[in-house]
Each structure stands twice: as structure tokens, then as C-alpha cells.
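Please read the structure below before turning to the comments.
A protein chain is absent from this complex, but the other protein chains hold their places.
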Amino acid sequence: MARVVVDVMLRPEILDPQGKAVSQALQRLGFDGVTDVRQGKRFQITIVGELTDERLADLRRAAETLLSNPVIESYDVQAAE
Amino acid sequence: MTAVPTDRPTIDTVERAADSPDITQPWQELGLRPDEYGQLREILGRRPTSAELAMYSVMWSEHCSYKSSKVHLRQFGEQTDEMREHLLVGIGENAGVVDVGDGYAVTFKIESHNHPSYVEPYQGAATGVGGIVRDILAMGARPVAVLDSIRFGPLHAEDTHRVLPGVVAGIGGYGNCLGLPTIGGETVFDESYAGNPLVNALCVGVMRHEQIHLAKASGEGNLVVLYGARTGGDGIGGVSVLASETFSDSGPTKRPSVQVGDPFMEKLLIECTLELFAEGLVTGIQDLGGAGLSCATSELASAGDGGMRVDLDKVPLRDVSLAPEEILMSESQERMMAVVEPADIERFLEVCAKWEVEATVIGEVTAVSDEERARGGRLVIEWRGERIVDVPPRTVAHEGPVYQRPFARPEWQDDLQADSAARLPRPTTGDELAETLLRLAGSANLGDKSWVTDQYDRYVRGNTVLAQPEDAGLLRIDERTGRGVAVATDGNSRFTKLDPFTGAQLALAEACRNVAATGARPLAVTDCLNFGSPEDPDVMWQFAEATRGLAVGCRELGLPITGGNVSFYNQTGDDPILPTPVIGVLGVIDDVRRRVGIGFDRPALTLFLLGETRDELDGSEWAHVVHGHLGGRPPLVDLAAERRLADVLATAAESGLLAAAHDLSEGGVAQALVESCLRHGFGARIELGEDVDPFVALFSESAARAIVAVADEHLADFQDRCTATGVVHQRIGTTTEAGPDATFELVDQFTIPLADLHTAWRSVIPQTLTD
Partner (left out) sequence: MRIGVVTFPGSLDDVDAQRAAMLAGAEAVALWHGDGDLRAVDAVVLPGGFSYGDYLRCGAIARFAPVMESIIAAAQGGLPVLGICNGFQVLCESHLLPGALVRNDHQKFVCCDQLLRVENTSTLWTSGYSPAEVVTLVIKNGEGGYVADEPTLERLEGEGRVVVRYVDGNPNGSLHDIAGICNERGNVVGLMPHPEHAVDPLTGPTADGLGFFTSVLKAVAA
């Protein structure tokens, strides 16, 4: 069993109202120095067997086609220990 | 199948329980009283197994057993022939069912989800909606609409800003995703709900008479199927005490105290279940709500003519570390249990597969001997091949403890009633009256609620004819004939505090009036009784009085109570909430095209005030908003007058005589006129007559009243009907032009631009919540 983590974030140019609200709330609560918050999604994927380069490439394709929408989102695929 | 954990815990079997009578059990931690535990041992003739202890403790809790309220609720069962006329299924099933004509049956019920909504507002409110929808589905009906009656602390309070947006988003998030229109309800603010919000959700369902299904296990050899979401550790709280005892070294994983709803799963469950009904594949059905499998198995087995045997290992789990006690207790959402004939099981599973709903046979209906039946039937549950439950299910589900809680009229009640609002200074000049009117229209309870209701889908399914801010939600149920139902919920906890008997009747009367104002005829009642601790004799007196008032009121109005819910222990520390009976009334209308809205839709309509106005300002919104005062006696209740008023409203609507109708309640004539004007932007010119006190006329909250707008051609006909029915009717003015110059004018007193009224009324909630 191996684990892969896919992080999906809104592209920087896309408005993120949730992140904005969190950022404002942090400032209200006195967490100074926060200038921006972006909220994203994290997928923890468990696969059988070992994580080969081929499997990782497969999962990159999954991230590209299903887990993210490239029009508004970017993604990052990492093996997790 | 999931693997059986290797470090098997000791299983507390029935045999082991019989052999070890002296083991100490954590009945106290589970909320049982010494005499209740004793009663339990007596029923079983031995000590309970830990699984049985879990089942009984939750089923005998206040929430499930109604042990403090039962003696009072019995009054609701005393029905006259008039009340039984339309009743198809009464109290005791998942929800009551009434006949609404043309072969249609409607089921509806209101339920509370107060405490969970305080702990986690979004999920608490969302799962509240989910739970009541499954109750309605379990009757065989397609759920068609939701109403939500919600109460919070003061609008400006910090905690309200945490709780309210979450609750509203949760109701919307769940209801919208299910595809059920939210067509009404209330949003109320009062100090006493700070730290104890009320979230009461009502669901309406429609079916044909022959589609009514009941929760019963019948037919030896029939299969018991659990379908829907998997079972996880949701909401099992206290029962973990047992789990940690029976688990060996590796303790259970952390159990979430908050249940999380999955509306998508529920939508599939609805469509799947309706298809199962349509194909005739269901013999008996029960939803899984509070107390989960414990409740569903014991209630199904207790009703019907059979017993039940369940293999708990077959229950599909989300968390394989769950102990059997926890599986029995889990309140995981979006699950149903059906009894299915063996010949139908293949097709049943196919339909579930079509909707991608997991379904598993977990047991069967067993034969019961006469002797067993006399003891309350028989429910056997097995785990890892061992018998861990063997009980008469009726003793679990229906024959729990019943208490006569002591109650007494509170010492402070006389002082409260003596402190009338009559001593408060009243506005006298035209300017003062105008200022008062604006202030009330812009107060939290009377101001525009669209910040809340615009977060709910009211259009889905295309049958919503009226929705908030109308007096009642009105829904078409037959597109060909136009047959429809109207539903309203109301409660006035300030009146109820002043006099619980009268306050409950006023809520009932108001809900009826709201239904009648749309042109529908009231048919049946559901109630959600929100009170403080039943162990407090003051609170218990409020409860006893309110239920008595409700029972008497329903008899006088000829309306059956078909079901509902009691929520006790609503208090912050020792301070109980205001006693809050919330009443839902269902009405029927032959043709929804004859419905009447609250809004004035053209100029030159004649306005009538129906009913008698008295100097009744104790407990009013005026006393609350302007003086922060609560004291005196609530308005008089005259149910015969309410019946006459409802009759005139419904028949006049049927004949198409009414251009608009609006019930009078909080804020009196002034507020009703404000709302009717602002609905479509038409003004009004009001003349009260010379010997009338304008303050009382505008702000009194006398019951059994409404305002109607009538076009010239119907004036004579309408007045004749009022006279014939014996409804006092008084011309109070006309509607005037719309547009930027529209005004609200009280002749000889004041003229307010409608635009100013609109601003005051519209802005109070968004301005406070959006910061």
C-alpha cells in the first residue's frame, strides 16, 4: 500500500471568496501579518502495491482530468511517506 | 467482508449475562435511574447484556421514550368524530397521515434538532432536515416541501452571528441539495434562546391512499434489509462507556460527537425508496434516526405480528472498529430498514443497485409464540455467532418508564401577569405613531427575513404556489385539478410565558389563520414542544398547561394532532428558554389557482379589518421592541371566532372575492399593512374612524383578525358573507398607487413614504449579519 497526496488550488487569478473570508476572520481575531489566504482541496489517495513512476504519472492524469479543473485550478501530486 | 479483528473482545452474551448476575454495569453513566435499571432486570429476568443495556438506555431516554411528557400527550389522542374525519394514520407512526381528497393522502410532521444545531450549526440543522424527511419517506410518501421554524438569541449578539448563518446554510445546504422546496417557517429572536437556539423542521409528503406504508415486521421468513449509508461511529456519545469496557486492549478509535449529513445520499435514498414502493417490494419500513438500529429493530419488531432476528455482523460498517453496542446505537444518517418478502429480494437489491445505494440483508422476521407475544414479542440480535440481545421489543420501544413529573404554577406567575403593559407610555401624536411604526417594521422580529429565506430553494419541483413571506406555504399536489395543500408554522413564546394554556392556543389559532388566509381549509396539526427541564416544576407546569391548551383548542377547532415532537432541557444553566410550542397546521385547497396572497397588487382596493380589536398589548412586539417589557396577560382566545374567520376567508377565496388577505399577529394591523404594501410596492390610505384610539388600532395584537383587500365589484358579496357568518368587518381604507411616490398614510396622523418603510424593514438583518 502506498499513499499519494494531490493538492488542488484555485489559480491565483481566480477569486477565492472562502479564502478571503478566512483571511478577514484571521485579521479580526488578531492574527497579525496575514496578508492572504487561499483555500484549496487535498486528496489522500491509497493505492495497492508499490508506487512506481508509471503509477504516479497515471495519478497526474487523474488530477488533470477529474480532480482539478485546469480552467480555474492547479494541482500538485506528491508521494506521501 | 471486513476481516474480524484478531484481538477479539469478550462478548457479553445472553448466556453470560444469565450466569453473572452480580457484575456491576454502567447503567448510571448511561443515564438510567436505579429504579429503571431495576425495571429492566425485572423485564428480562436477569441482568441485561451490555448490548441490551445500550439499547434500553437510549430507548428509555427522554428523547426517545417521552417518559416525562407521555401522560400529558395522551390528551391528544382523545378525539371527536370531527377530528377523525380526515385522519388516516394518527399519532404513534413515523408521521400522521390525512386524507386531502381525490384519493390523495398527505403526511407531515415537525421535529426539533436544537442541541446539535448549537454544537455544530451547519451539520446540526442539516441533519435535522434529513431526519424529518426520512420520517415522511418512511410513510410511503414522496417528500415535497420543508418548512423551518428557527429561533436565536438577540440579532446583535455575538453567538447569534456564529449560530444563525450556520443553521441557515445547513438547512439550505441539505434541503436545496435534496431538491425539496423550503416554503415557509419563522425566524425569531429572543434573549432566552441565546446559548440554546431552536431549530424545528417540518416536512410534508404526498402519496395515494393505497401507498401508505407502516413500520411493522410481519410475515415469518420475510427479510430485514438495511440500506443507504454505511454505519459509522456518529452520535454514539455515552455508549462508548460500554465500548471501552468490552474492548480488550486496543481501545476504539475516537468517536465523533457530531453527525455529518450527506444530502446526495439522501436524495438517492428517496428516489430509490419511492421506486421500491412503486414496485410493491416493501412490506414494512422504518427510517433510522435517533437511536439508530436499536430504535428501528425494536419498533419494527414491536409492531406487526412477527419477531425479528438480526445478524449484526452483516451491517456494513464505515469504521470496522465499532463494538456491537456502538453499531446498535450509531446515529449515522441516511439509512433505512425495510422488511421484504424473499420472492422480492432480488428485485429489491436491483433497484438499490440502480441508484447506487448499498443494501444488505441483515436478518429476518421470525415466528412468535402466543406467550412471547403477550410478553411484547421477541427480538434476537447475534454478533460473531453469539446471542447478545434477546428481548421483548415492545418493552424497548413502547413500554419504557412513564413519569408523573411534579408541576406547580410558578410563584412568579401572578406577579408576571400583574405587570401589564398598560402602564407603559404610549405614542400619542401622529409623528410618534409614525416613528413607532418605522421602528417596529425595522426590528429584528418584524423586519424582512429574505436574508434567510433567499438561501433556500423555493422553486424546485415546480409546484410552489406560495412561499415565504406569504402567510403560509402553498403547494400544488395535482397539476390537472389544481388540488393543493397549505402549511404554516407559528409560535409565540412571549404569550406562552404569560399564560402557557392561552399561548399554545394562540399559536394554534395563528397557524390556522395563516393557512386560511391563503384560501385553504385547516385540516390537521403537528406540534413541536420546546421547553426547559421537565425536572423543574415551573417548566413542567408550563408544559402541562400548554399541552392542555393545545388539546382543548384542537377539539374546539375540530383538528387532530397527527404527530410531533417534544424537546426538553432547552436551557442555559438554570434558565429555561421561553416555553415555545411551535404549531404546524396543514390545510387543503381544492384549486390552487384560487389562492390569495398577502400583497396588495393594484390601487383602489377596499381594505377591511375582520374581527374585533381590543386593547391587547401585553406581550406584544411593541412592548418588546420599544420598552423591553414582558408582562401581563396574552390576548383573549376565541376559537369560535377563529373558526368563523377561517370560514369566511376560505369561502371568499373560493369565490374569487379577495385580492389579498393577511393574518394579523405580531405587530398588529400596522405590521400587516406594511408587509402587504411592500410585497408589490402599492401604498395604502387608512381611515380609522373618529372614536378609535389609533395606537391601539395599529399595534394591538388581538387574535382572530385579518386584513383583506377587495375589489369594487365584490364589495357587496363579500360584506354579505361576513354578515351571514357573523364576522365583524370594518372598512379601514383603500390601496393607493405604486411607484416612487407611494406612501403609507394614516389620515389625520401621518404619511410615510413607502421607500422609507422599505429601507427600514429590509435592512435590519443584512446590515447586522453582514459585517
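The letters A and B name the chains in turn, as written, and every chain counts its residues from 1.
The definition used in the following text is that contacts are C-beta pairs under 8 Å (C-beta built on N, C-alpha and C of every residue); 3 or more make two chains touch, one makes a residue touch a chain.
Please read these numbers as outputs of a predicted model, since none were measured by experiment.
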From B:212, B:460 or B:552, residue that would touch the chain that is not displayed: B:460
Which residue of B:22, B:81, B:210 or B:356 touches the chain not shown here: B:356
Positions on chain B contacted by the hidden chain, ascending: 169, 172-173, 176-179, 262-265, 267-268, 355-356, 450, 454-465, 476, 479, 592-593
Chain A residues that touch the omitted chain in the full complex: 10, 13-15, 17-18, 21, 66-67, 69, 71-73
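Keep in mind that, in the parts below, only the chains that are shown with their structure count from here on.
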Separation of mean Cα positions, chain B and chain A [Å, integer]: 41
